[in-house]
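Since the structure comes first, as structure tokens, the remarks are kept for the end.
Removed from the display is one protein chain of the complex; every other protein chain stays in position.
Presenting chain A:
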Amino acid sequence: MVVRSARGHGDPGESGTGQGYGDEQRERVGFFTDTSVCIGCKACEVACKEWNSVPEDGLDFTAMSFDNSVGLGADTWRHVAFVEQRRPLGHQDAGVGRPAPVDLGMPSTELPGAYTGVEEREEFRWLMASDVCKHCTSAACLDVCPTGSLFRTEFGTVVVQQDICNGCGYCVSACPYGVIDRREDDGRAWKCTMCYDRIGDGMEPACAKACPTDSIQFGNLDELRERAARRLEDLHGAGVSSARLYGEDPGDGVGGNAAFFLLLDEPEVYGMPPDPVVTTRDLPSMWAHAGLAAAALLVGSAAAFAGRRR
């Protein structure tokens, strides 16, 4: 039996970096998913399933653009979101009379608007993003796991030990991102391991390896953060003012993510929470309130006996 320290949250610098491994501790690694170059090919989803032997979980028409895997879960460790946006920007519409016919043109291999100028381009854009477990610095799933099945690796990632998990399902409710889930026919909780077996051998995770546009980049977390900052600067310089980083800030509610993103719209548009907070941040206060309530129950019950004797 092992007594685990109450720490491990609220102390991002230490808990997230695989502290406690001594000499075996390795540099913290992560994913930088640059969604501005994602082409929605789903190679990451396929590579992940293949490498990790994740079972098939239904190929459905979801009516959500080209998305057929819906969201992260026990059997979807990489999920490509497809967002179609009509952005009525810079268009004037008098609003009278018959709408003018629109020349759809002949199909061509040129970029829309390549010869006619920016103002003639269609008011439509694709947002594609490959979502994954964030491997939080303060990971709620790990904090609440009652068996110690979830643990922090020497790389600072968060992994489920499948031989220990008893399927209590607490991690599922604790995750602020809706990542980890229980597999129906198996009863245990599953999620991305950041290919723990591969990175231990110096290889990059399957999804990053398969990504044809380097939208998914794997590496040392500090380097990735620098790279992301430069990329954000470039995009802002190029006029893509909607670009923003998500999950890269160690000062956020989960102490920063090892898997962070460059997004082109608000996080919730991609199905991510805008301001997630690790639930165990409030746990000391919860215990204090519960203790007070327990004392009140004891005192109240005693008072019930203090009255008349009948």
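Quick note on the criterion: contacts are C-beta pairs under 8 Å (C-beta built on N, C-alpha and C of every residue); 3 or more make two chains touch, one makes a residue touch a chain; residues count from 1.
Convention: contacts and distances are computed from a predicted model.
Peer 1: Mind telling me which option in "ABC transporter ATP-binding protein", "Cytochrome BD quinol oxidase subunit I", "Polysulfide reductase NrfD" or "MxaD family protein" is what UniProt lists for the chain we can't see?
Peer 2: Its UniProt record gives the name "Polysulfide reductase NrfD".
Peer 1: Decide which residue listed in A:Arg26, A:Lys209, A:Arg227 or A:Arg244 touches the omitted chain of the complex.
Peer 2: A:Arg244
Peer 1: Using the definition of touch stated at the top, determine which of A:Val29, A:Leu127 or A:Ala206 touches the missing chain.
Peer 2: Residue touching the absent chain, from the options given: A:Leu127.
Peer 1: What does the interface between chain A and the hidden chain look like in terms of residue numbers?
Peer 2: Chain A touches the chain not shown through residues 1-4, 6, 8-9, 62, 64, 67, 70-73, 81, 83-89, 97-99, 101, 127, 140, 143-149, 164-170, 172-183, 186-189, 236, 241-244, 249-252, 264-266, 268-276, 279-280, 282-283, 285-287, 289-298, 300-305, 307-310.
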